[in-house]
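Missing here is one protein chain; the remaining ones are kept as they sit in the complex.
Then we have chain A:
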Amino acid sequence: MRRVVVTGLGLVTPLGGDVETTWANLLAGESGIGPITHFDASNQKCTIAGEVKGKDHPWGFDADKRVDHKIQRQVDPFIVFGIDAAGQALEDAGLTEMTHEQKLRAGCSIGSGIGGLPGIELESVNLHERGPGRVSPHFVHGRLINLISGQVSIKYGLMGPNHAVVTACSTGAHSIGDAARMIRDDDADIMLAGGAEATICPIGIAGFAQARALNCSFNDRPTEASRPYDKDRDGFVMGEGAGVVVLEEYEHAKARGAKIYAEVVGYGLSGDAYHVTAPHPDGAGAENAMRMALKKAGLSAGDIDYVNAHGTSTMADTIELAAVKRVLGNDLSGASMSSTKSAIGHLLGGAGAVESIFCILAIRDQIVPPTLNLTNPDEGTEGVDLVPLKARKRPVRAALNNSFGFGGTNASLVVKALD
């Protein structure tokens, strides 16, 4: 069977415009969450978010590095984040210069949960105020979800599979899992895979707040707002950014002497078949996805050292934890589990990809990132290592990422150090 390894990483997050800045800040216990600055949020119930900082900030993102000025003007920010993260990953993998034959076998699977909501909001107002003749000719292709994959393929000449997953907050994990299958099935040797999101705009914040999903009670204490597994948690905090990995067929990576971070060994998918926004109270969907991923990986409970939880800082944390316990055991068989959404918020369609990268970095550096703000752990967390407040050195050979989305869609990924 063709094996799939990770040979490049790219991140744009509220903690940094690249992988190493984000990771260093995450391990240092920094929070990327603060008052919303992208627009005047004073009339919103929720006035905080995890925004990607501008280039003047020490952790800032400089869009000019990898995205043409013209494209920046034409497309929504989620596409800019995605193009940049994909470029970082290709550079990291040493694949910016490929042969024609390699390009024919290199593809993209970079999705988004929602796509270009800020642009849809603005152009919609423009349409109503000034008429159809003033709508931008770049409106449609500047907002479409598959246009990260489209733009990246054009920029780097990638002629393999061009795919984009849309499964709400499971998008990033599904994107990597699906892309790994494409390599395994011999559709491609190289896949750029991941997800991006940028919906910190008036209608995005209002929509999630109205759905009673957002935290609206910590507006005066933004860095404390995202507190997974804590008794005082009260909804998620919206983040934005992108995560993209280079997936590569193992022999292909070996032949060119590539640096190999980890192997993608397990992928599980399921549906809750229950409710549009709430997870099934019995957590069976989450459990099925995790069990499938472990089975595909040929691993047992005791082999998992780290779980990057979906852990959104909502009531659903309890359901996920119960499901993880059923799969790994009441003490998680010694695994550590944390929710990095405590530091960067919920990147929605980008979350699964960003958090899978954190799993890969945990394997690389033998350290697990913390769950911030976990000062008053909820019932049911006793005997479980949720890595409260501080990162911790520990052996990490295999890691599991969970991502669950609206519509009752679940994905679990297992990555493992190369044998």
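Throughout what follows, a residue touches a chain if its C-beta (ideal position, glycine included) is under 8 Å from a C-beta of that chain, and two chains touch if they have at least 3 such contacts; residues count from 1.
Criterion: contacts and distances are computed from a predicted model.
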item: Missing subunit (named according to UniProt) among the choices "Acyl carrier protein", "Peptide ABC transporter permease", "Ferredoxin-type protein NapH" or "Trimethylamine-N-oxide reductase"; value: "Acyl carrier protein"
item: Full-complex contact with the absent chain, from A:E20, A:D68 or A:E251; value: A:D68
item: Contact with the hidden chain (one of A:R134, A:K231, A:R256 or A:K295); value: A:R134
item: Where the missing chain touches chain A, by residue; value: 68-70, 73, 133-134, 136-138
